[in-house]
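Apart from one protein chain that is not included, each protein chain of the complex appears where it belongs.
Note that the chains take the letters A and B in the order they are written out, and that residue 1 is the start of every chain.
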Amino acid sequence: MGGPCPEGPGPDGTCAQRRPPCAPHPTLRAVRGRFALLAFGLALALVVALSSGVRIDSIGINMIDPGPLFGAHAGFAPGGNCATCHTAHGAGSVAWLDAFLGGNDMSGQCITCHAFEGDPLLAHNRAFEQRPDLGPIACNQCHREHDGVGATLTRLTNEQCASCHSDGFATFPTDHPAFPAKFPHFQESAIKFDHVSHVKVHFEDPKVADRAPTSCADCHDVVSADNAVLPMGFAETCDGCHGTQIAQRDMVVLRLPVFDANGFDRDAVRDACGPTLDEIERLEEAMAAMAAGKEPAEQGAEETEYESVSSDEPTPVSSYLLEVAGDDTESYSTPMQDLVMAMAEEGTAPLASLVDDRLGEGMAAKLFAGLNPDVAKRLACAWAANQEYELPADPEMGGWFGDYLELRYQPTGHADPVVKAWIETALLIAADGDANAIALRDGVIDAKEGPGACIKCHAVTAAGDAAALTVDWRFRAAVDRPYDHYSHRAHLSLVQAGSTAMESTSMGCRFCHRLDDNAPFAASFDDFDPSTFAANFKGIQAETCAQCHIEGEVRQDCQLCHRYHLPATFKPSMMGADLYQE
Amino acid sequence: MRSVRSEHLIYWVVLVAIFAVLTIDIRWSADSLGEPLRLTGYLLYGVMFLLAFLNVRKRLSMIPLGRASFWLLLHSLGGVFAIALYWLHAPILWPSGVYEQAIAALVYGVTATGMFGYVIQRVYPARLTQTGLEVIYERIPGEIARIRSDAEAMVIDCTTTTGSDTLARHYFETFDWYFRRPRFAFSYLFGGQRGLQWVHQQWHTVGRYLSAQESAFLDRLTELGYEKTRLDVHYALQSAMKSWLLVHVPLSAALLVMATWHLILVHVYAL
Partner (left out) sequence: MMARPQRWDAPFGPEMSEDDVAELMSEHPISKINAHKFPEQTPLTGILRNDTRIINYQPGDLVVRSGDYGNSAFLVLEGRLRVVIAPELPRDLLGRQSVAKKSTLTALAQLWTNRRTPEVRSYRQDEATGVREGRDRATAVVFLQDVPAVLDQHQTAVLSEGALFGELAALGRIPRTASVFAETSARLLEIRWQGLREIRKYDEGFRRAIDERYRENALKVALHKIPEFSGLDETALQEVANSVLFETHGGFDWYISFQKMRGAGKQGAAHEPVIARQGDYPDGVLMVRAGFARVSVKLGNGDRTVSYIGAGDHFAMAELYDSWASGETHTLQASLTALGYVDLLRVPAPILEKYVFPTMGGRPRSPVERATTRTLTDDSLLEWAVNDRFINGTQAMLIDLDRCVRCDDCVRACASTHGGNPRFVRHGRTFDHWMVANACMHCADPVCMIGCPTGAIHRTEQGGMVVINDKTCIGCGTCANSCPYDNIRLVDIRDVSGNVLLDEDSQRPIQKATKCDLCATNPGGPACVRACPHDALRRVNFQGGAVFGGASG
């Protein structure tokens, strides 16, 4: 510092001591910081460019590739239109923010097309009373998309089930709960078909050897069987043996009862019916006598003493219709005689109006369908004349016919509508507690006679809490177990060909369906209570299934027998409404 | 190279155990209603930030945040954990979308540079010690300049003292190149000793033409050459130990951005 400079100024007068200007260069660490900042910025720029709609998808490069959609869904995203499912796609920053903060409704997109019997977003599509805590479930908790065209979207694993049903299911034989004792015969069958007696007694009877079925499949439709194996119709099954029995069971609808006194006005009867055969005979005799010049015989002698041609009570039908006591002559004589008189004058009309009044409009047409008014008139005329109606000929084709002191109906065959109507009506009106109605019902369902033949096979049950009994005319479908599934058809191939034969108890249907000889099958119908049903098959036990469904042999996962969803359908909205728009 | 320090073995065992449990759990979770991708994804995202926190920790040395060596250990373990977790998270080694490819490239890049750094930081310090010289990195250019000026002064001295310019000519043909800046970095990075051999070769080449007096100068020049060699080793190795971070850190920064965006995308589209 200070003092003269030994070098002195340079030739151009500048200082000789000049040093190159200080040019600090950054440390590697500083460079590193700049690089990091640059990389950060570049990445941010890439992200911003992406979000602001710079697309290179159009030139065939997948910017973001979440993987191909499942085959059936593959058409949803043509040209990268992800918005079909991802609503936030291309919907702006507000939608993004909303989606990011949890408002992403993927399931909502699924159920625009998919529908279920029940709420699609509830577990098993149903609210369970025992578990009100269960909240909505998202579809994609199980159904994972973007796993490829051939991915199985509907596969469920035991573990997935176990996330709620945490019973620790590992294998079917060890961990599956025991089947209920009655399984699967929870429900009273509609037809009181006693498999035990038929298989073990009747079908063995050499007299019916030519008609008796030899295979379960003779009566049950195994070809289209899946969950349930329905029996075939009456014509294909019972008819062979029991077809002719039905027509033999007439129903007595009206009967001329015993009267203490003749309430009929002879003149009126004559006016309505014309003279009776006796009268005609007598008239002819009188005519002949007159022609012969004789005086006609006196007629008053017959009138002095009246003896009723009938000695029976009236039918419960008439008692009910006329609201009289069937065992009290005093009570029914006049109304009954009035009815007969009216019928003698007008045929079926009085009866019809009486029925319609008593049972409701139109009932007469059902209950007395096919009743010839003339027949009714003639019958009534005969009864009014205190005579037995004489059958013109034996009825062969069935239907209404007068038979001396009775109006009868002969069933035309299986499922006769008039008999069905009478039985249904009888069961219905008996619910009121009317003594006549109960008597009518008891008569109708008495298996020993008349239409009770139907009840021999068709179960009568007290439906729910209604007082009226109902008849199960049709085969009743199996109890609705929508979450369970068993394919009979699939198992058919397992049993040996022809082994649906009833004799086979080892490999055929009876391998699982074991007859229960001791079950009070028939008796269980007598109380009309379906819950006391005792099937004549033993309950099927899990051990039966476990003979095959075990580790290393046959599938035993939950989804084999159990279904998660209630039956699924598509919504019309998926049909592309705009297809049909002009 | 020192192997895994024995006191750290327990951490590695714990890491492997955690990963095994995680893998099993995720396999199970994938079969049940769990969302393993969400679990692994968030875990991976968290681990990434834990890894990045090493850098923050280095800046926060004024507050007691635990020893940096512990954080580095966490960082190393976490790095290995992260790449394993990444493979658990991403179904395939190389994705098909460009954006996913960018993330994958960054993940692999960060991991590879990290492993490279880990290895050289284990190998190089002892090599530096073996030079018998200790020098601060920033002083190396100055030291080389000093050696060079010493060498030049000595060569001039040799010429003036002996009257012969044989050594000087040779110096400006060869040694001048050598003393100008650090040389043979690659040889040193891979453990070679090219510099020693080179200097010795020059000594051998020119020695036969020199007088005894000149040879004394040559010997001193060679000594300077050997000293320069040691500096070169330091320069090469210390540069490497600083430079790998030049890649590792920027890639990490980019990865954090990309991963964050990925997380946003997933939330907007899938969750």
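Definition applied: a residue touches a chain if its C-beta (ideal position, glycine included) is under 8 Å from a C-beta of that chain, and two chains touch if they have at least 3 such contacts.
Treat the numbers as computed from the prediction; the structure is a model and nothing was measured.
A.B. asks: Using the touch definition given at the top, which of the shown chains does the missing chain touch?
C.D. replies: Looking at the complete complex, the unshown chain comes into contact with B.
A.B. asks: For a quick check of understanding: of B:Ile10, B:Met62 or B:Ala212, which residue touches the chain that isn't displayed?
C.D. replies: The one listed residue touching the chain not shown is B:Met62.
A.B. asks: For the full complex, which residue in B:Gln101, B:Gln121, B:Thr166 or B:Thr260 touches the chain that was left out?
C.D. replies: Once the missing chain is taken into account, the touching residue is B:Gln121.
A.B. asks: Applying the definition given at the start, please give the residues of subunit B touching the unseen chain.
C.D. replies: Those residues of subunit B that touch the unshown chain are 2, 54, 58-69, 71-72, 121, 124-126, 128-129, 134, 136-137, 238, 241-242.
Operating definition for what follows: only the chains that are shown with their structure count from here on.
A.B. asks: Using CA atom averages as chain centres, what separation in Å is found between subunit A and subunit B?
C.D. replies: 78
A.B. asks: Which residues of subunit B touch subunit A in their complex?
C.D. replies: Subunit B residues touching subunit A: 28, 31-34, 95-100, 102, 138, 239, 242-243, 245-246, 249-258, 261, 264-265, 267-271.
A.B. asks: Spell out the part of subunit A that touches subunit B in their complex, as residue ranges.
C.D. replies: 27-29, 31-32, 35-40, 42-44, 46-47, 50, 56, 61-66, 82, 86, 88-89, 96, 99-100, 102, 104, 106, 140-142, 157-160, 162-164
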